[in-house]
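Just one protein chain is left out here, and the rest sit where they should.
Each chain carries a letter (A and B) given by its place in the written order, and its residues are counted from 1.
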Amino acid sequence: MLSETLFGTDEMMTSLMQKRKAGGVVWKVVFLFSTSLAILFLLLLLVSVIDSTFGYVAVRNEMEPSQLVAGKDAVSEFSRAELETVLQEHLSSGILRRVLHDKPLQERSKTDLVSLAQQYVVKPSVVRSWGLGDSLLDQKSIEAFMAGNEGLHLTFRSWINWSFFTSDQSANPLNAGVRTAFLGSLWIIMITFVFAFPIGVGAAIYLEEYAVDNKLNRLLQLNIFNLSAVPSIIYGLLGLAVFVRSMEHITSGAFLSSVSDTTANGRTILSGGLTLALLVLPIIIINTQEALKAVPDSLRMSSYGVGATKWQTIASHVLPASIDRILTGTILALSRALGETAPLVVIGASTFISVDPSSIFSKFTTLPIQIYQWSARPQGAYRNVAGAAIITLMLLLMAMNSFAIIMRDKISKKKRMES
Amino acid sequence: MIQHVGNHPFGKKHRPHEVVIETLLFLFALFSILITVGIAFILVRESFLFFADPDVDLLGFLTGKVWQPMIGLFGFLPLLNATLTTSLIAMLLGIPLGLFVAIYLAEYASDRVRGFLKPTLEVLAGIPTIVYGYFALTFMTPLLRSIFGENRVDIYNTASAGLVIGILVLPMIATMAEDAITSVPKDLRLAAYALGGTSIETTFKVVIPAALSGLSATFLLALSRAIGETMVVALAAGAGPNLTANPFKAAETITGYIVRISGGDVSYNSVDYNSIFALGLVLFVITFTLNLVSRKISGLFHQEYD
Partner (left out) sequence: MKKVVLVTMLFLALASLFAGGKSEQSTPVANSFAWVEEGTIHGLPMVNPLKVTGNIITAGSSTVYPLSERMAERFKEEGYRGVITIDSIGSGAGFERFTVAGETDIANASRPIKAKEIDAAKSIGRTPLEFRVGTDALAVVVSKANTFAKNVTKEELARLFSTATTWKDVNPSWPNEPIQRFIPGTDSGTFDYFAEEIFASNPEPLLSAKNLQLSEDDNILVQGIKGSPYAVGFFGYAYYAENEASLNILSINGVEAVKANVDNNTYPLARPLFLYSDAAVMRSKPQVAAFIDFYLSYVNEEVIKVGYFPASEEAIDKGRKLWLEAMQGTY
């Protein structure tokens, strides 16, 4: 009776509860839907990359293998003698001279001769390419296209293959590779590490272990946080003005007379590495601070207790205890730098560079920049190559991250065993 | 009993290298200030050169509707407009989805699901932005064109870029929002349950309001990230400044412009070169302000519960 006047009738109560529960269910559906959307986006991303990396390719040969040796449709079917004759007769004098200079034909392997003939005599070029999805599901339109065009060959191609890793840039997407870009990326990350790691870890040690909680240090802390959220293109502008222009004398290597005609300006690996070092520095500082915070104070206290100085404590107790997290975080920061494009475009990565970097004063191109340039090209075949380059980049990132995690586990296991 | 160490009574031994090390580390920390000062100095100096050019005036810059340096028009509104359009679309996609994923992760997900979902978000967060740019160009734009029609949607458009930026910031929003939500003390939830609230009511009426400052900080940081995003817009949004409210048209953002001009390599000392710094300064001021406000808000948040 009392419940009726205060809270309404039983029916009202039940219906109200049902409404509230129903509302809960609706929202739960919304949450699940959002979560599945997030997963879906990741899958779509991966699928679109994989889609462009494998598929059918319609190729036109400048010279058909059957024109070279009657009755044989593919260069791989030629006999060794036939290959040597073909190469002698059809390679231009300049190329033949170079080929013979590198290694006489008799000493080369058959696969080598096949690829030479393929690249310089047959000279295939892409007329049209299809993605994996189309290749598997839309066979009809592919067949229609082949029927409608004379003299084309259809092959299924994986755009990511060993020669993709070992070749350098080329005007023909069939021959293009990421070797130069890959090496450029590695060189730059090395420079980034050399500069950002000591300064970053040092600054973090100061902020965590030495700094008193006064205004200056709180300002430093806030400053570092803000720097970590600055858009990466701003670092590019800073790098352009400071490293490429103002410090041109140093970054172009002109101060070392041994590297005279390499580059004439500061758009070098050194500049790129320094710029990225500035970019990852705040990240490394913040991460190292977290790692140092995680070391229990009791460890420090016991070290002071036996009379160690501050630095001795840090060097022999705090750092070893936190080195695993510090290194992991650093490697993750470096993998972030690996994927950066905008700052390096602003600094001036090269459009066409055909030789691997040989010193920190070389001009450079990197994997992300290569992806950017290939993605911007409208010919379909470049989409495929860009997709292959993206997979290469992702593999490299995965390798770095796995390395970081494995190393962290190894060191913490060692710590546990020692303690 | 007094022990003598060297010439001193038992006390602090004079250790110069300790001081050296401490000073060195302090200098390292100070270096970070140097970077900020460097950024501010360079941007301001070059912007000064930009505004000193006779063709350029501050009012025209801030209010002008056309950006065409070669004929002396320097109104930056088209660039700002495009930046805001892409960022707004990104937030419209990213904030609700990110928030819902965060709520799910924090309040409802079983440990097994969390163990699977958190790494997924980490992977998404670690994908380089250039890949998202590629995705925008090769997937999102054709998708929009097939849904809305090829004559309605240009091949370069800000909607495609905006949507993909939304996907890009989603993991960041989800992770940070989840942190904010889980930081709300358990007591509050238990109190709400004790009063008879369902879990949904608790979430929306108690937890979210309690986490509001952390969530606001997250959204501001995400907005700052979206505004500063470069590669997605460089590939997908367009190559010419265009003041338009239609997101299906091409329009160049501030960041897209900076990349295009520096990629084309301008001569040092031309008004074009200085203009990228002036725009960089605008960008820096906007994102810096957003970051500062975000930090202040989340600072408020920490005070309430510690």
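Definition applied: a residue touches a chain if its C-beta (ideal position, glycine included) is under 8 Å from a C-beta of that chain, and two chains touch if they have at least 3 such contacts.
Since this is a predicted model, take the numbers as computed values, not measurements.
Undergrad: Any idea which of A:191, A:237 or A:284 touches the chain not displayed?
TA: A:191
Undergrad: Which of B:45, B:114 or B:260 sits in contact with the chain that's absent?
TA: B:260
Undergrad: Can you say which of B:70, B:147 or B:245 touches the chain missing from this structure?
TA: With B:70, B:147 or B:245 as choices, the missing chain is touched by B:70.
Undergrad: Out of A:171, A:212 or A:417, which is the one that touches the chain we can't see?
TA: Looking across A:171, A:212 or A:417, the contact with the absent chain belongs to A:171.
Undergrad: Hey, which of A:124, A:200, A:282 or A:357 is the one touching the hidden chain?
TA: A:357
Undergrad: Write the list of subunit A residues that the hidden chain touches.
TA: Touching the chain left out of view, subunit A contributes residues 92, 94-95, 97-98, 101, 120, 128, 170-171, 187, 190-191, 193-194, 197, 258-265, 315, 319-320, 323, 350-355, 357-360, 362-363, 376-379.
Undergrad: With the missing chain put back, which residues of subunit B would touch it? List them for me.
TA: Given the touch definition above, subunit B has residues 66, 68-71, 150-151, 154-156, 238-240, 242, 250, 260, 263-268 touching the missing chain.
To be clear about the criterion, only the chains that are shown with their structure count from here on.
Undergrad: Report the inter-chain centroid distance for subunit A and subunit B in whole angstrom, where each centroid is the mean of the CA atoms.
TA: 21
Undergrad: State the interface residues of subunit A toward subunit B in the complex, per the touch definition above.
TA: Its residues touching subunit B are 20-21, 23-24, 27-28, 30-35, 37-39, 41-42, 44-45, 48-49, 52, 198-200, 202-203, 205-207, 210-211, 219-220, 222-227, 229-238, 240-242, 245, 278, 281-282, 285, 309-311, 335-336, 338-342, 345-346, 348, 368, 371-372, 375-376, 383, 386-387, 390, 393-394, 397, 401.
Undergrad: Quick one: which bits of subunit B touch subunit A in the complex? Just the residue numbers, please.
TA: On the subunit B side, the touching residues are 15, 17-18, 21-22, 24-26, 28-33, 35-36, 38-39, 42-43, 46, 96-97, 100-101, 103-105, 108, 117, 120-121, 123-124, 126-135, 137-139, 167, 170-171, 174, 198-201, 203-204, 221, 224-225, 227-231, 234-235, 255, 258-259, 262-263, 265, 268, 276-277, 280, 283-284, 287-288, 291-292, 295.
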